[in-house]
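Below: one structure in structure tokens.
A single protein chain has been removed from this complex, and every other one stays in its place.
What follows is subunit A.
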């Protein structure tokens, strides 16, 4: 069978990584936010904000590194609004999250139209870090160990978060903020500060994921380019039940679906593109059906914390 040539397999695996990294960052960010009790539906907006800010800065400064930094900051800015409305003012998290997503979609589309609609600039290819030794493994090597630094960062975050949740005071405080905020408050910790920290951290991670899509993935910014990646991140966080490693597995699975659909098209398999593009979302529904049944979420998820209120 000519379909499974080495080149094809490398492209397929590289595609899994390219599609999976934004999902991984989104899932880890959402997990952090949800653990602290904030259901962050604005994650899609944060991702777009990061994608736009990252592309803009990378293009203007001609520095990829600054671009990624700006992406994280762009996501953080949108998250700051979430903190203000949902954590500080205690407004409904779902409503504000949807509003932030719609707002970010409109704003970035408008800005893109004003700035780039006639130029359509492209960014140069992002330089990769070749890990000596590992990169020489056939197939897996070029796909996994000759990648953009952000890929390594995203992978390193998985054990880092696992350690944070299991081994640190901050991890305990985050879990308490989501499970029983009143207990945390009466222990003398600032619930709102912990939640704000978690949401901002989420924003930065998700923004970085967005920047990865625009800078490393596409090389351009296109309005609505994150199409649904943030929402899949919410699903991943829910299925992972608080474990970062599961987010990684989920991101790999959905990344494979996304990349598989592209690979199938490239390989010239004759399936209508609409069906192929539907694949990842069908996978989401299938996985939710199988594993979503007893997903356990923090008990105070989605509820604003107001001291003294029962």
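FYI, a residue touches a chain if its C-beta (ideal position, glycine included) is under 8 Å from a C-beta of that chain, and two chains touch if they have at least 3 such contacts; residues count from 1.
In this section, contacts and distances are computed from a predicted model.
In the listed set "4Fe-4S ferredoxin-type domain-containing protein", "Acyl-CoA dehydrogenase", "Ester cyclase" or "Simple sugar transport system ATP-binding protein", the entry agreeing with the UniProt name of the missing subunit chain is "Simple sugar transport system ATP-binding protein".
Per the touch definition above, the residue from A:30, A:44, A:148 or A:185 contacting the chain not shown is A:185. Residue A:176 is the one among A:176, A:198 or A:284 that touches the chain not shown.
Listed here are the subunit A residues that touch the chain not shown: 167-170, 172-173, 175-176, 179-180, 182-190, 298-299, 307-308.
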